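Of the protein chains in this complex, all but one are displayed in their positions.
Note that the chains take the letters A, B and C in the order they are written out, and that residue 1 is the start of every chain.
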Amino acid sequence: MESPVEIVQHTAGGVIGLSWLMIVLPLLGAAILLVLGRKTNRWGHLLGVAMSLASFVVAVLGFFALIGLPDDQRRQAVHLYEFIPGMVDMGLLIDPLSISFALLITGVGSLIHIYSIGYMAHDPDRRRFFAYLNLFVAAMLLLVLSDNYVGLFIGWEGVGLASYLLIGFWQFKPSAAVAAKKAFIVNRVGDFGLLVGMFIIWTSFGTLAFGDLGAKVNGVQDGTTLAIGLLLLLGACGKSAQLPLQSWLLDAMEGPTPVSALIHAATMVTAGVYLVVRSGAFFFPEGSTAALAVAIVGAATLLAGAIIGCAKDDIKKGLAGSTMSQIGYMMLGAGLGPAGYAFAIGHLITHGFFKADMFLGAGSVMHGMNDEVNMRKYGGLRKYMPITFVTFIVGYLAIIGFPLLSGYFTKDGIIETAVHHQPVLGWLAVAGAGITGFYMSRMIFMTFFGEKRWDADAHPHESPAVMTVPLIILSIGSIFLGGYLILSNTLMKFLAPAVGRPTDLPVFHFASVPGLATLALVAVGAGFAWFRYGRAEVPVVAPRGSFVTTFARRDLYGDALNESLFMRPGQWLTRIAVFFDNRGIDGVVNGLAAGIGGTSGRLRRLQTGFARTYALSILIGAALLTGALLLVGNI
Amino acid sequence: MSSLWLPILMVVPVLGAIVVALLPKGSDKLAKQVTLAVSLVVLVLTLVMAFQFPSASGDRFKFEAVYDWIPSFGVHFGVGVDGIALVLIALSAVLVPIVVLASWHDADGVRTADGTLITPKRSVKTYFSLLLVLEAMMIGVFAATDVFLFYVFFEAMLIPMYFMIGSYGGAQRSYAAVKFLLYSLFGGLLMLVAVIGLYVVAGKGTFMFPELVGVIQDPATQKWLFAGFFIAFAIKAPLWPVHTWLPDAAAQAPAGAAVLLVGVLDKVGTFGMLRFCLELFPDAAKAFTMPIVVLAVISIIYGAIVAIGQSDMKRLIAYTSISHFGFIVLGVFAMSQVAQAGAALYMVNHGFATGALFLAAGFLISRRGSPHIADYGGVQKVAPLLAGFFLVAGLAGLSLPGLSSFVSEFMVMIGAYSSTAFGSGALSVAAGISALAVILAAVYILWMVQRTLNGPTAEPVKAFKDLNVREILVLAPLVALIIGFGFYPKPLLDVINPTVTQTLVNVQVDNPAIAEKGAGQ
Amino acid sequence: MNGAIEAPTIEYGLLAPLLLVFGAAVIGVLVEAFAPRYLRKSIHVPLTLLSLAGGFALVLVQALRGSLPTTPAAMGAVAVDGPSLFIWGVILVLSFVCVLLINDEGHFVASAAAVPGSADEEEAETAGGGHTEVYPLVLFAVGGMMLFPAAHDLLTMFVGLEVMSLPLYLLCGLARRRRLLSQEASMKYFLLGAFSSAFFLYGMAMIYGYAGTVSLPGINQALSSGVLLDPLLLIGMALLGVGLLFKIGAAPFQAWKPDVYQGAPTPITALMASGTLVAAVGALLRVFWVGLGNLDWDWRPVMWGVAALTMLVGSILAITQTDIKRMLAYSSIAHAGFLLIGVMATFDSPAGNAGSLSAILFYLVVYGFTTVGAFAVVTIVRDPGGEAWHLSRWAGLGKRSPLLAGTFAFFLLAFAGIPLTSGFFGKYAVFTAALGSGAEVGDSLGGWMVGLVVLGVVASAVAAFFYVRVIVLMFFSDAAADGPSIAVPSTGTVAVISVAMLVTVGVGLFPQPVLDLANQAASGLFIR
């Protein structure tokens, strides 16, 4: 296999030299909107969109500038300034990997900005919403563009903050506030891993910059790198809602739908995959234990997510489950070394499109159904919102891997590679695909087919163009992107300088065993879904299903687990600590004071007021003095 | 050559204090304005001085000025600054005007949003002249290059703060004030014994710090003297288990005083450890490193956990500070370039972050008249600005990357983890454990935020007004600094690093950090 | 027994201050005898003040003349050396200040003999004028205070002791208000004083029996030659110690102090707390350093215990006091303990001894002034029934008269030894001396001195608690409804308070001048 090429320090000016604009522009937007506040209410959203678009333009220019360079020149490090003297500098790394992410983030990001103009039209705080969106874009770009772990970590937490703010955007809803807090805290658990990982990297290799690590590590695998790998994986699990840190993602759906689309489907949640791929050459090389761990986590999560997806009646939570599951696929791919990276990233990109597409579709549906999210109260909507319906269907077909659509190629790529490298995991992935087929179809049938189960006051209608146009664009991407990226290994070749590639490029088989198996299972799943929800009557109130269903409805008891493992003990620990502090430590302090006071109170009784007592004390004193002097004298 | 910079810096506030104190009755407004003006003058002078600070030139102390004070005790009025002292003086100079603005109305009787009086009218002139006296002493204590002079300021500082807490604080104020005073006094007196001991044993007939470095050789003596100094500093810092005075003091003090208390006064403790404990008694410092590191880690985790359990905003913030001071101490005793530079930087950043947090909380409390978190809810809705600042300050408190406190916390932890000073193992474990605090920090801050700012707006909160111009002027600069240094800490670190290198040389720790990524370049 | 006793030679020049004071006292008595009542006060006041001032002037003259005598005056009865002159100066200034306090109306009963509320008291009241014999009594007491520490043989010292004490016994009984307490104080003080001086005397007899002389250098001589473990000597030393420690109020001989300080008229309390303490410490030093200097390996360990006990008793018992004067009494006990630390700080080198001697002298000055100031404040915080003695009455004083309360708070901080007050440097000087002597090679106590100093700081931390408590009362707690009235202070009192404040602040900021004086005075040590 070929390893990544050396990073060259960028010297020339040009677009790449200006790539910091990508980050600064949206940041500026956010700053303006937040500082000027209400004054910008009228045009705030436009500014937000403009900034995001501008940054997209810079990204595109940067992309072209990059492919203008020969392969071995395609990793350009842009030094910005000295950050922590003697430890790490602020710098950007413009290479195929980061630029692909930049394109996805700014591209899809911009579309979602535009969509939000319509979606948030009636919200008094729309300006603040766009400020946060800009902030998110800036942070996410810093995450993927910076050329060292510290910069990455700053972006990492920045997106966490943006996600916190946006999940809690409607903070007056307690549920939203709680969900936001939960998301942040669970993420922090992951960050702990990432932090300690960085400690070890710095301690053992003396650098935190991607550029120098390659040389310092140069392929050596030992306990240290394994530890680092696992810790980074923990971080990745946090951000990407992988087991065991998945629990926050479903609650995160409290945020406005565009947020779910941008942050919790298309971009932020994929940061974990980015981290693994970015560090792949150092800490997750093909066949290493760390890489295996990644793959296992991926496989487990893709099943878990799928199962959860099956039981949700809340359309957004259903989609969230599927997001988990799809990221599981990416993780699986990322755990397979360079062979899998291209597919993982590919799937990441296509997923960015079709999942955003579906989320926005869902948003459009809710928009028409006065923010009803319960699919059991939908039904037969295809007539009322045709564009939404069509685009949604496209996304649906893409995700279940309908032949020749985007998802088909990327997901199939992952499955094929997995079966080839890690058969067990591979076949699990196949099973996962089947389940996907079921729950997505279920969603479709419950939402767009069957007869109306709406509330009385629901007047479904198609959304305005500002919302539908992005849908259309996204669905187009969902149709063609995958084929373009995968068929002739375009993406793999493009990424090679950044992540390396297997010496012999894979050839895409339309009729491989796993591929066909997948298709078959998907068909079965879809059919079963039709049997249950298409043909049969869908009850408006959810019937209490078998324990499996409950198991799934309760998110596989993830929350219950956290509750009993961490929260309750934690609360107890806190109470004990507080008590100990007040009664224990402070008790000793105050006790000491009280003790002295008490002694004083008792001793002063000796001062009886009788002159003769005093005389006695003098006499005794005299005796003591004499005795002491004699004693000392005769020692 | 003796430079007049520092003496002037100390004289100006004193004169200001006298002027304020002598103002005729009923000229409260004037008193405030004079105080603000004086503190701003000091700030400007400090900044001008700071920009003349020659970063990488020879001798340890810059702007030195040494006058005989008490020849027969060998005591000099010796002042001068190294990098760390400089940034800490700057910190004080920045915080004071902000505090003046913040406590503009604290002394003339605070009314809540619904008009109920929570603190009665008290003497305004006294409060502000105390504030200025305190400023002079804060500058003095960091500038002192004479151990005795340092001690004098170290103790004398207590008095103005004692009166500020005692006569302008909350319901429990006198208990808190007395507790604060006695705790610190006790530590200080032990330190006095050590100071005398140092003088006697060294037998140099002088208290000038540079002449005392490396004089005490006998390890046993070193240990005793070290203990004397360290206990005083540990109480001041405060380090677990001698921390219990802080929550009371900070909770009862008026927000402004609390900022100076936690933001500056407590730094004297960690500053003292870094300069005196380490450089005067290097062997003892090394001998005691492990136990101290353990205490530091306990403070970090313990402080955070107890903070989670607090129902009173100011107490909560105080406990978070205990956790943060744990980090600083850890950094100081990790004996590595990165960690100690981080610790020094942490002292500054913590000043800004906690300052902002206390002040924002203070504004909340002044509107509601209650420090209890349970009495709030949904502030975001009625006072978005206040909520916003509070949130940013909180995020600085949980040291969110991109905010200044992250850089220092990161440096401390990574420096401790990588410290090779004592066979890295134990220190690595310590750093690993303390990293857990990032999770706990998120819990205590965000839970407080959720209960105060978010959720449905509580009835009494509905009456809240958003920040007025004065209050914005108080918080904006702090937030600006927090964000600014969060992305560009270099200016501070460039000043700090040479001093740390010097310290490590005096402690005779052979640290790769000096060789490889030394501060100088 | 051969030969006639030749007439003694008296160095009148050296003894001038002493003689002046005693002379003035005698004249005072004559005035009492012959001058008409309405004139007396107007004669006494200038007489007293002038004599004290004159005495001080004479002391200055001698001090400035430079060359101090190296031999005792008056046939070896009185040693007019550096320390004596310094102590004389201090005592004269302090007593001058106290006289200013005494001048104030209403401290003293019109006729001590009269029964409270009886007809003849009425008559005495109406007859006007206070009890003018106060002035000569004070002068006698001051004279005694000067003689006591300057005595070069034990006999003179005993006489000085009595001359100092007897007038004080009387003065204690002359309070105008709360007569019963005052008289009780006077009686207790008298009985116990006499009791303790009997011990002193008996100790003196033992020493005489051992050494065959009572002159201090003579005793020292005998020690350097004779057997050291003679029980006569040791017992004598112990009993002498009892008498002296009683005067400075060291535990376990402190019992009289709170009662007497509380009952006596406040100006007299001030005089005792400052002058008597100074004199007694001076005498103590002379006996133990000059007379028993060669025996310090024996008495220092014992003194260690006394010092420790004194500090602890003083500071712990003060915590629960509710009477301001009583509290100050206990505080002065604690300070006596700190002074004892200095007394123990003996060296082999004269230079070292000079160091600790000057430390003690310095401590005496700063403490003396601060304590006078504190009592002066007490005199003007009044209730209808006299001084507002109960602490609770002081609540909220800071609100009503910030200046006064502030001053008092400052004195308290000085007692507590907070830096930038004179008290801090006093403590510092003594502690330094102690640690220094402990660090000296082959010191019999060594590490124990460190222990004592640590004990000392712990004690002062405890002590700080009750000083701080008063400040809390005055400033942080709200005023009592019918708070005490602040008597419009006479110019005299104002002068006293401001002088005390001046010294406390001034020495707190620039101790060097006073230190120089002390060093100079101590440089020659005591005449041997």
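Before moving on, here are some points about what is shown:
Here is the rule we use: a contact is a pair of C-beta atoms (placed from the backbone, for glycine too) under 8 Å apart; a residue touches a chain by one contact, two chains touch by 3 or more.
Criterion: contacts and distances are computed from a predicted model.
Candidate names were "Peptide/nickel transport system ATP-binding protein", "NADH-quinone oxidoreductase subunit K", "Branched-chain amino acid ABC transporter permease" or "MrpA C-terminal/MbhD domain-containing protein", and the UniProt protein name of the unshown chain is "NADH-quinone oxidoreductase subunit K". Contacts of the undisplayed chain with visible chains (whole complex): A, C.
Only one of C:L30, C:V61 or C:A194 touches the chain withheld from this view, namely C:A194.
Among A:L80, A:I472, A:A615 or A:L630, the one in contact with the hidden chain is A:A615. Of the options C:G13, C:P46, C:G106 or C:G212, the residue whose C-beta touches the omitted chain is C:G212. Of the candidate positions C:A74, C:A151 or C:L166, contact with the unshown chain belongs to C:L166. Against the chain not displayed here, subunit C makes contact via residues 1, 112-113, 115-116, 155, 158-159, 162, 166, 169-170, 173, 179-181, 183-188, 190-191, 194-195, 198, 201-202, 204-206, 208-209, 212-214, 258-259, 262-263.
Against the chain not shown here, subunit A presents residues 604-605, 607-612, 615-616, 619.
The working rule: only the chains that are shown with their structure count from here on.
Rounded to whole angstrom, the centroid-to-centroid distance between subunit A and subunit B, based on C-alpha atoms, equals 36 Å.
Taking each chain's centre as the mean of its C-alpha atoms, subunit A lies 79 Å from subunit C.
If you average the CA atoms of subunit B and of subunit C, the two centres end up 44 Å from each other. In subunit A, the positions touching at least two other chains are 593. Each of residues 465 in subunit C touches at least two other chains. Interface residues of subunit B, counted against subunit A in their complex, comprise 179, 182-183, 241, 243-244, 302, 305-306, 308-310, 337-338, 378, 380-381, 384-385, 388, 395, 400-402, 406-407, 410-411, 413-414, 417-418, 424, 428, 431-432, 435-436, 438-439, 442-443, 446-447, 449-450, 453-457, 487-490, 493-494, 497, 513, 516-519, 521.
If you check the complex, the residues on subunit A that touch subunit C are 593, 596-597, 599-601, 603-604, 607, 609, 611, 613-615, 617-618, 620-622, 624-626, 628-630, 632-634. Put simply, subunit C touches subunit A in their complex at residues 187-188, 191-192, 195-196, 199, 228-229, 231, 234-235, 237-239, 241-242, 245-246, 251-253, 255-256, 258-259, 298-299, 301-302, 305-306, 313, 316-321, 462, 465.
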